[in-house]
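The other protein chains are all here in position, but one chain of the complex has been omitted.
Order of writing sets the chain letters: A, B, C and D. Residues in each chain are counted from 1.
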Amino acid sequence: MGILEVKNVGKRFGGLQALGDVNLSVAENTVHAIIGPNGAGKSTLLNVLVGKLIPDTGSVMFDGQSVLGRKPHEINQMGISRVFQTPEIFSDLTVLENVMIPCFAKRDGAYRMHAFETVEDEVDIVQKAEQMLLDVNMQDKLRMTASSLSRGDKRRLEMAMCLVQEPRLLLLDEPTAGMARADTNNTIDLLKEIKDSRDITMAIIEHDMHVVFSLAERITVLAQGTPLVEDTPENIKGHPKVQEAYLGQAHG
Amino acid sequence: MLGLNQKDTKFLLIVVALTLLTPFLTQPFAESSGLAQFNAGYPDLMQRFAIYGIFAIGFNILFGLTGYLSFGHAAFLGVGSYSAVWMMKLLTTNVIPGIILAIVVSGLFALLIGYVSLRRSGIYFSILTLALAQMSFNLAYSVLTPITNGETGLQLTLNDPRILGVTATPDGSIPATHLFGLEMKSSAQWEVFGHLFTFNVGYYFCAVMAIIAFYLSLRIFRSPFGMMLRAVKTNQTRMSYTGLNARPYTLAAFVISGMYAGLAGGLLASMDPLAGAERMQWTASGEVVIMTILGGAGTLMGPVLGAGFIKYFENIFSKINDGVLHGWFAFLPDGLEDFVVFLIHPFVGKGWHLTLGLLFMLVVTFLPGGLMEGGNRISRWYKNRRNKGTDTDEGTPHAPKSTPHVAE
Amino acid sequence: MNAVNTSTNINANHAATAPAYFSVWDLHAYYGESYIVQGVSLNVHEGEILALLGRNGAGKTSTLRAIARLDEPMLTHGEIWLDHQNLHKMKSYEASQAGMALVPEDRSIIPGLTVEENLQLAQIAEPVGWSLDRIYELFPRLGERRKQEGVTLSGGEQQMLAIARALARDIKVLLLDEPYEGLAPVIVDEIEKTLNIIKAQGITTVIVEQNAIRALELADRAVILDTGQVVFDGLAEEVLANEELRAEYLAI
Amino acid sequence: MDTFLLQILNGLDKGSAYALIALGLTLIFGTLGVVNFAHGALFMIGAFCAVTLSRILNLSYETIDPEKKDFLGNPAVVKTTYVESWFGPEAGAWIIDWAVPLGILFAIPIMLLIGYVMERGLIKHFYKRPHADQILVTFGLAIVLQEVIKYFYGANPIPTPAPSAFKGSFDFGVLLGMDPNVIIYPYWRMIYFTFSLVVIGAVFSFLQFTTFGMVVRAGMADRETVGLLGINIDKRFTIMFGIAAAVAGLAGVMYTPINSPNYHMGMDFLVLSFVVVVVGGMGSLPGAVLAGFLLGILESFASMNWIKDILPGIDQIIIYLVAIIILLTRPRGLMGRKGVMEE
Partner (left out) sequence: FTNEPTGSTVTLGFNVPQTGAYADEGADELRAYELAVEHLNGGGDGGMLNTFSSKVLEGNGILGKKVEFVTGDTQTKSDAARASAKSMIEKDGAIMITGGSSSGVAIAVQGLCQEAGVIFMAGLTHSNDTTGKDKKANGFRHFFNAYMSAAALAPVLEKLYGSDRKAYHLTADYTWGWTQEESIAAATEAMGWETVNKVRTPLASTDFSSYISPVLNSGADVLVLNHYGGNMVNSLTNAVQFGLREKQVNGKNFEIVVPLYSRLMAKGAGANVKGILGSTNWHWSLQDDASKAFVQSFGTKYGFPPSQAAHTVYCQTLLYADAAARAGSFNPCAIAEALEGFEFDGLGNGPTLYRADDHQCFKDVLVVRGKENPENEFDLLEVVEVTPAAQVTYAPDHPMFAGGALGNCNPGA
């Protein structure tokens, strides 16, 4: 029994069956990759998991509890954090503030307000956020406004915002897209380190096979809204169907 | 000090000093000079500076931080005034119970309106607040006349019960509003070098309230709560996927700013015990929006400046009539005098709206951050000039700024 | 040509070579007060593919945006010549009419318009390029989704639409900002083929890409940027061959 | 039954005024993304175009008639209009009588010009600025326009009647076999209704059947990209603004016989038309028109006596009440598009 159990999930957009009949089980403390052609429904599946979309059919259980029908913030409070395909950050706030906010959310829940303390008084939160930014190599950009970051930095920032919450399940939607190779490698290292140092489950969507094969313990290939195969990376690499539908000749 | 860092403490102290010295600052011209027309140091206007400053500070907590543009905030001002006047009719003309009731009632009213209208965002929210406030105004003006006294406005009368105070003073008039016996309207005057300075109890009461209001808003701006509100403004999606529920935050900001408005309304009634329905009209809501933007939304001092600016215009510019103009330009030869007066005439007195409209356009076009930005530019310019002599190009880019062959 | 360190050197080179089909000379551009593009020069011959590489935040996007004459960053100095027309005095729509096309990094699919409308929009101003039929032939997926709102396409589909939209105009130079980002490997193969088709049409291409190896394999020449300045300008093979260069600026 | 019919007629007429103003507003508001608080002022300026034309037609030369006396007892000044002296008394009187319809021709170029100047001179600097800044600058402009009109025309309403051919009203009741006087309707209001349908139809077809509409919508969503596709979006925005100004102005011209124009008539309509636009849904032209008619009709119903007896004061708040109910049940108004002005 995995920490995340997706059963028979289906979702239609008008005439398009974006998700057919998805069954997925992610075991605790593993990295599970979801790959598949563009438009296969990978992001849609994540949208269902975080409460952005409500599926037409099926059920989604996280740690034995259903996530369906819950608001996004409630789902996050259950321990699920998500990195989006296009970075969602607080663009008018500074980098440091961007990371502090998830710290508050983690510590105080969905709506405990601290109207009469100053931000600087929250020493432990500031420290935690600074440490996190150090981990993602952004320590020299603490006071920059998030909107003026380059795209790669925005992604790293968003990842920091999710990681600092120490989620039990981290959903990553193409975390290294657009990242320079050096940073991609750093990210892989970072994710590996996090995986080793604490209890965390990750589901990662990625088109960069280098990233997928360095991290994933199991891979699900999604095509046209239904899982094609689910297997270990080694087996996936050699799977003829996957090669044809997804990997193409270069990785053959 | 007071939970503020050094910079903010300094800021607060400056505000306190400015507020307490207002009777001097607003009275720069000698009584006998022609420019005395521009003096603003009389009790009513100084009180209004403080009161509308509070109103704008409160509005800014909602709008400046969360970006939710309420177009119905005057409703809370009106409700605050009505509550305070009712307190003075039923209980006592001591201002404290009235103000407390004003804050409480407007807070509850804001909770109700906020709960309904915060279900939507953007322009939809603005129109919801506008509609709710306009409904309140229309009802207050006609159907609710038994409570609000309609068009005339709610006033104290000689028949009010005032169970803790007196119905009428021994000489048969309505008792004045007071703070434990200290009458709001009593003033001391000090004449020095031809300048007349007025120190009014009501003003100082409002000023203390304004300082407290300012201090609280400073704390809110610097608090994690304030940071969350700014986060709501930039990205609600990320907010919710970070595990935060934006609604309670926005609702809290809405209620707080509603209570500020209620306090302002209560103070208005305490200074002058009348509550008119026009206080709730959309134009009044629009006025506080404009004060805030004009001064600089999201800045701490901006809204206060904007409030002062507009109230100054309303009260000073509207009073400049042709007679006053002729007085100023009497030194010119007759023909020229008439000509100058003719030129200025459309912009003052009954044309004060025209000048106000033009200034709105100029300020917002050339100072995108409002009056605060103007202030910042001046201080930057001043600093640059001072630095010129000592250290050269620090922080100036080394690269060519512009070259002739790139057009536009 | 070898790695050069100052922009003055490049200017000297520029003076020595014959004016290329598409040439950019000594660009300087600002975001407000921040000085981002610090004297970039490029020379591309007709029908050539140039890879513009560099780390995150190196200024690649900013350079492309400045060339496309967008308002931000603001170009303060420099010349841009395309087929004997000077673009540096133009606004972006005039540059586009002169044959310049930019596929932005966020793809900029226009919300509220269907796939087909997004394409039609590109054919309003002269000069018009490929017909819609021809485009759908190259990208059958877009043909299938022609009535769907553009922004609801999957990431890969959006990238195709953005390139297709550029082809719908009659262009002389195509600026591509990270065209492979977020695409399944098979699609990357496909886009690569498309780019070769485009090249065969005689269209000049500048491609910014984090997947440096693939870009270099495709490109004829390469330019590497670092902190807004050109640090290398030469043949693509040279970069592939030069370990040192790759390690220092590309981490590959 | 007959009162319902009557109130539907009234509502259609009120609705056509709302719809027409909201249409112009939503063109700017919903497609260019500018909150234009000066839109009411454009409506007012349109009305004053009619006033001005009628003043121009009434320009006259003065002769002193010793027979008559003025109010101070001095010999009276008699005025004869130039129009009458040029075209003869009959034709001249006819031209003066037809000032309002002629005002349409007069207003179109003026409104287009005002729209052009306003957009090029002011609004274009505000496309990228926050809505709040747009509100402030256009509100300032509205005040200025209003005060300028007040300076030249005074604060009182100025009667501007319809041509005498359209005086009086038509008896619908008789047509439907009812008693006389049960359902009467003034001719001019019928003309106003028809006119608004024509204008609405024209604007719709222009935006629907030409690519212009698509370009403008695209430009509002993403100016930068539209520019990258070789389209000069600024020019289109200017045209759009001109059209919106002309629509507002024409609505104003035709409205003058219904209510005498005064300098603040624009502000009176402003808030209502914003409500109409938002209830219709941001970015939706059909929504604005639908909401205009809907609110017009509901407002008329609310003024019926028996309804007022049950709910005192309902006619004071009906529009706001309906707006609130619609916005709470339909998140983006009747037909609003997702994402438009929701941030």
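Things worth noting here:
The rule is short, and it goes like this: contacts are C-beta pairs under 8 Å (C-beta built on N, C-alpha and C of every residue); 3 or more make two chains touch, one makes a residue touch a chain.
In this text, all values refer to a predicted model and were calculated from it rather than measured experimentally.
Hidden chain, full complex: it touches shown chains B, D.
Only one of B:Ala176, B:Val208, B:Ile344 or B:Leu367 touches the chain withheld from this view, namely B:Ala176. When you scan D:Gly11, D:Gly115 or D:Gly249 for touch with the missing chain, the hit is D:Gly11.
On the side of subunit D, touch with the chain left out of the figure occurs at residues 2-3, 6-7, 9-11, 13-14, 17, 68, 70-72, 76, 150, 154-161, 167-169, 181-186, 188-189, 257-260, 262, 264-265, 268-269, 299-300, 303-305, 308, 313, 315-316.
Residue positions on subunit B in contact with the hidden chain: 39, 42-45, 48, 138, 141-143, 145, 149-153, 155, 157-159, 168, 171-174, 176, 185, 198, 272, 274, 276, 278-279, 314-315, 318-319, 321, 323, 349-350, 352-353, in rising order.
Note that in this section only the chains that are shown with their structure count from here on.
Pairs A-C and C-D differ in how many C-beta pairs touch across them, and the larger number is found at A-C. The chain with its Cα centroid farthest from the Cα centroid of subunit B is C. Averaging Cα coordinates per chain places subunit A and subunit C 30 Å apart. Per-chain CA centroids place subunit A at a distance of 46 Å from subunit B. Among the residues of subunit D, none is found touching two or more other chains. Annotation for subunit A: no residues touch two or more other chains. Residues of subunit C touching subunit D in their complex: 68, 70-71, 91-94, 96-97, 101-102, 104, 108, 110-113, 117, 120-122, 124-126, 165, 169.
On the subunit A side of its complex with subunit B, the touching residues are 50, 71-73, 76-77, 81-82, 84, 88-93, 97, 100-102, 104-106, 109-111, 113-122, 161, 165. Partner subunit C is touched in their complex by these residues of subunit A: 13, 16, 35-40, 43, 85-86, 148-153, 174, 177-185, 207, 209, 245-251.
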